[in-house]
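Only a single protein chain was left out; the remaining protein chains are all shown in position.
The letters A and B name the chains in turn, as written, and every chain counts its residues from 1.
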Amino acid sequence: MVFMHDTSRERPANGASGWDAAREGAELYRIVAELYPICRSITGNGLRESLRLLQQHAPLSLHEVPSGTQVFDWVVPKEWNIRDAYIKDAKGGKVVDFRKSNLHVVNYSIPVRKTVALSELRPHLFTLPGSPDWIPYRTSYYKETWGFCLSHRQLESLADAEYEVCIESTLEPGHLTYGELRIQGATDAEVLISSHCCHPSLCNDNLSGMAVAARLAQHLSGRSLRYSYRFVWIPGTIGSITWLALNEARLPKIKHGLVLSCVGDPGRFTYKRSRRGNAEIDRAVEHVLKHSGREFQLLDFTPHGYDERQYCSPGINLPVGCFMRTPNGGYPQYHTSADDLSLVKPSSMAESLQQILQIITALEENESYVNLNPKCEPQLGRRGLYHPVGGTKNAGAEEAMLWVLNLSDGGHSLLDIATRSGLPFAVLSAAADQLENAGLLARAGGAR
Amino acid sequence: MVFMHDTSRERPANGASGWDAAREGAELYRIVAELYPICRSITGNGLRESLRLLQQHAPLSLHEVPSGTQVFDWVVPKEWNIRDAYIKDAKGGKVVDFRKSNLHVVNYSIPVRKTVALSELRPHLFTLPGSPDWIPYRTSYYKETWGFCLSHRQLESLADAEYEVCIESTLEPGHLTYGELRIQGATDAEVLISSHCCHPSLCNDNLSGMAVAARLAQHLSGRSLRYSYRFVWIPGTIGSITWLALNEARLPKIKHGLVLSCVGDPGRFTYKRSRRGNAEIDRAVEHVLKHSGREFQLLDFTPHGYDERQYCSPGINLPVGCFMRTPNGGYPQYHTSADDLSLVKPSSMAESLQQILQIITALEENESYVNLNPKCEPQLGRRGLYHPVGGTKNAGAEEAMLWVLNLSDGGHSLLDIATRSGLPFAVLSAAADQLENAGLLARAGGAR
Partner (left out) sequence: MVFMHDTSRERPANGASGWDAAREGAELYRIVAELYPICRSITGNGLRESLRLLQQHAPLSLHEVPSGTQVFDWVVPKEWNIRDAYIKDAKGGKVVDFRKSNLHVVNYSIPVRKTVALSELRPHLFTLPGSPDWIPYRTSYYKETWGFCLSHRQLESLADAEYEVCIESTLEPGHLTYGELRIQGATDAEVLISSHCCHPSLCNDNLSGMAVAARLAQHLSGRSLRYSYRFVWIPGTIGSITWLALNEARLPKIKHGLVLSCVGDPGRFTYKRSRRGNAEIDRAVEHVLKHSGREFQLLDFTPHGYDERQYCSPGINLPVGCFMRTPNGGYPQYHTSADDLSLVKPSSMAESLQQILQIITALEENESYVNLNPKCEPQLGRRGLYHPVGGTKNAGAEEAMLWVLNLSDGGHSLLDIATRSGLPFAVLSAAADQLENAGLLARAGGAR
């Protein structure tokens, strides 16, 4: 893990940077495990409690937006809270119990308490016949109804009898809560990191993203940074719409952004490009993944997925991509009770965080330089930058210097040079430092 | 087959649109069979008779252009007519007989009547040694000569004796005839449909194209259309040059065009792009063929082929491509007597017409829209356009609406969105209708 330091620009050697993957993974996993039991939704106390818990890991602040607030085409909904829910059979035994899994209740179910025949109950029950041991995750935010989710085996074991149904929920005017954290850098230009935090007991989607964002904020805190960083932990869809509506004036400051989601499973990395398709963030992520030595896939933007849908709507159109491992819908456990603590791995989350840190390094260090000696090559040997004896091997650093010199005509950033040359960004960035120190290179925009 | 109706924009469900492929194929085949025996050329009574016969199927009008008319670099040639032709052996037996096949005479042969030795006759005889049972098709429009085409077996059976040669033709000042039909749409912007009609007894090239064009005109007649449609049935090369020279002032109205040829054989579809290469017609055809579920090939423009040579000459440069099944020269029967009624299939012609109708639908419905709620997604659920329960499946239509909303920024037409999303045009067009009805979308150019 490599960072830019404004003053010294010293660069820790690989492996010497203090990156402890095992420790980082354990920390990330601990956060996920803490958050796992809480019943979250797009509003309510579970969401609030989760964000407060995250405050132990990163100094985010909580924001409360009243129900009924108009946010673009939407209205902040009533606040939903739930105390208990169950289905009891004739003998009083709980055949479905919210306390065993908060997925058992259709999220945003209105209160209900009655005794009904199975035939009447049946339309309110959701199962996964193809995965008969798993409980599905269902929501009904904008249509007032109620329902239960259960494993298909549970359903099959239900006798054709009467059942007592109870959902002790409230749906009342309240607030939508979101978390926000801003780290000031040398400039007000911002990098946005967004993760949704509305899912109940689901680990990969998206406790992993919430935890990685929190740790990322910790790693960036106190660093000397070029960009300012804005983190938001928001309920999916309505949360990003709310944040965008309330912060519209700030949007021009956002230069790059990532939605983090599903970053805890052991699958290959997935990056979904921003709507712009070739934004600097898109090229930075592509570069880092290509040099990661790991499997990855790049997807073009589509208007379905996570909150990049809102960040990349045509009237907003921010350069925000989505960083994932296995994407939503791409793994069988997606939106089921099997997206649990066994699906996410400490090492996978640590690796995700490491890649994101390298992406941020590329953004931080991506400068355009001007070759101050553009007519023919400068004599590097005289400056101690080149091997003295022709024919000896001394490849990487010199090759990087030649590339930087050749393409530093004001029209190519370091990331462009990395793409064109095939060399890793860090090697080119180090070469640029050496050449700048030797007086052969200047930042295109002048010194900072 | 799907059409736009200006007033209701109602869309017949698939299969419910009254498309009867078997009936359509039979009708097309009947036209081809009627036209087959006639000896056509680039001028003359056979051409005239063929166009009159087509008038029974579509209300085209005949145009007569006098011989000697200057048309760009060319001059309309003398009119050629033929009554009879044969080669008789010493016993008076016809060894080659025009009445058995009009291919036997080199098209545009001048009159001849004499008795000659085989050795003198030989340079006037054309055969296909590699396909010894087939008669080749030869023409000599612009060099006054005469000749006979015969099967190689016929040639081999000729004794080394004297033969009576007779061609009862006339080549005299007259007219070049072409057929034209214009269907007025809501605007004067035109789609040009061109098929050559100068070949004698050859079915795929191009009775199939003539017939499909006639039936296409019938299908479009009486419909509510955005574009006006101009159909021309013209002799190859000199006919399109003549039409272009006489109609130069009308050319700016032509927004899209197709040359139809060889659309009756059972081979895969072939589309040869216009000279522009990325015109709307090129993208419309490519889209329709990609979603046709059938094999096809796309070819870049080349300056040899059919009348697209003229429509795409540099000083004309209309966006006109060529729609075929197996292209000219791509099947062994091409330009031989084997391009007969057994080569073309009713089902193949009906299928070709169906694809062309879908291409026209894409042109008709290809609008650019503006998302009226461009900041974040609009709340589709509130408008009944979205499933209420998260996690249930309801894919296609919603996906199409999200794509249309996301890319309707004035810079993308529906065809662009179809290309970008991979969704069928018809699904996106239906989604645009729904969104327009819901007040979420407006046509970029204002209402029509």
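Keep in mind that, in the parts below, a contact is a pair of C-beta atoms (placed from the backbone, for glycine too) under 8 Å apart; a residue touches a chain by one contact, two chains touch by 3 or more.
Given the structure is predicted, the values throughout are model-derived calculations rather than measurements.
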Hidden-chain contact residue, picked from the options B:His196, B:Arg309, B:Arg325 or B:Lys375: B:Arg309
In the full complex, which of A:Gln218, A:Asn317, A:Asn373 or A:Thr419 touches the chain missing from this view? A:Asn373
Which residue among B:Pro136, B:Gly330, B:Gly381 or B:Gly410 touches the omitted chain? B:Pro136
So which of B:Val212, B:Leu244 or B:Leu441 would be touching the chain we can't see? B:Leu244
For the chain that's not shown, point to the residue among B:His335, B:Lys375 or B:His412 touching it. B:His335
Chain not shown, touching residues in chain A: 371, 373-379, 381-382, 388-392, 399, 402-403, 405-409, 421
Need a quick check: the contact residues on chain B for the chain that isn't drawn. 72-74, 106-107, 126, 136-143, 145, 147, 237, 240-241, 244-245, 248, 275, 302-304, 309-310, 312-316, 335
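Going forward, only the chains that are shown with their structure count from here on.
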Whole-Å gap separating chain A and chain B, where each centre is the average of the chain's CA atoms: 54
